[in-house]
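Sharing a structure with you now.
For this depiction, one protein chain was excluded, whereas all remaining protein chains were kept in their positions.
After this line comes chain A, so read on.
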Amino acid sequence: MTTVRHAVFAGARDALPLMIGTLPFGVIYGTTAVAAGLSPLAALAMSVIVFAGSAQFIAVSLISGGAALPVIWLTTFVVNLRHALYSATVHPAAHGWALRWRALVAFWLTDEVFAVIEKRLMERGNEALLPYALGAGGGFYLNWLTWTAIGAWLGQQFPDLAGWGLDFAMIATFAAMIAPQLRAPTPVVVALAAGTTAWLARGLPFKLGLILAAFAGVAAGVWMDHKRKTRAAAA
């Protein structure tokens, strides 16, 4: 019993630095969601039900841009598809877990929670991994809900925040997230293809241009990978 409790605490403790790192994003998400027209309760409900930071951010910018529901759903799916990779990575270690625990860990499997679980998996194998994962996931979940609630409250207290350029906060955050990756040629080509397509297709209804641009960027990336592989094979 004590090893279980220890593992739960260890998971929550190891997730703590990442929890602090998400503070500004949780608050900005909550504030912008309310500024985009969601009620504070709906903004919080999205964190409770969906629990996917980057997808929630993107959904809010799509909502304020007047996107259609299927575009928001499809974008959410595409943005979160990488989580299937996390699911596949944890799966071999989760063999003996009851279905309900696997289902719960899956619900909490964000980028950050996966990073914490994977590190533990590398260092300790699957020794007490389930309680550890529950501690990390549960801690991170409560953390995200707390910052979201504070942000939503701020958004409600200061309704003029929308006019203060919160839309800018969102795109500046995105720009700061991708800029460090633009060292290698492939991500630069991906960004150029996606950016150009998004610009040319910006007049399409329901923000469909975003989906087109995402596919153009990914296609350019796949093409670059292919080119590098054939060049490596020829050398």
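Here is the rule we use: contacts are C-beta pairs under 8 Å (C-beta built on N, C-alpha and C of every residue); 3 or more make two chains touch, one makes a residue touch a chain; residues count from 1.
Everything that follows uses one rule, which is that contacts and distances are computed from a predicted model.
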Undisplayed chain, where the name is taken from the UniProt record, one of "Diguanylate cyclase (GGDEF)-like protein", "SigE family RNA polymerase sigma factor", "Glutamyl-tRNA(Gln) amidotransferase subunit A" or "AzlD domain-containing protein": "AzlD domain-containing protein"
Of A:Met19, A:Ile72, A:Leu121 or A:Ala149, the residue in touch with the unshown chain: A:Ile72
Candidate in contact with the missing chain, chosen from A:Gly165, A:Pro185 or A:Pro205: A:Gly165
Where the missing chain touches chain A, by residue: 24, 38-39, 42, 45-46, 49-52, 54-56, 58-59, 61, 63, 69-70, 72-88, 90-91, 94, 99, 102-103, 105-107, 109, 165, 167-169, 171-182, 186-187, 190-191, 193-199, 202, 209-210, 213-218, 220-222, 225
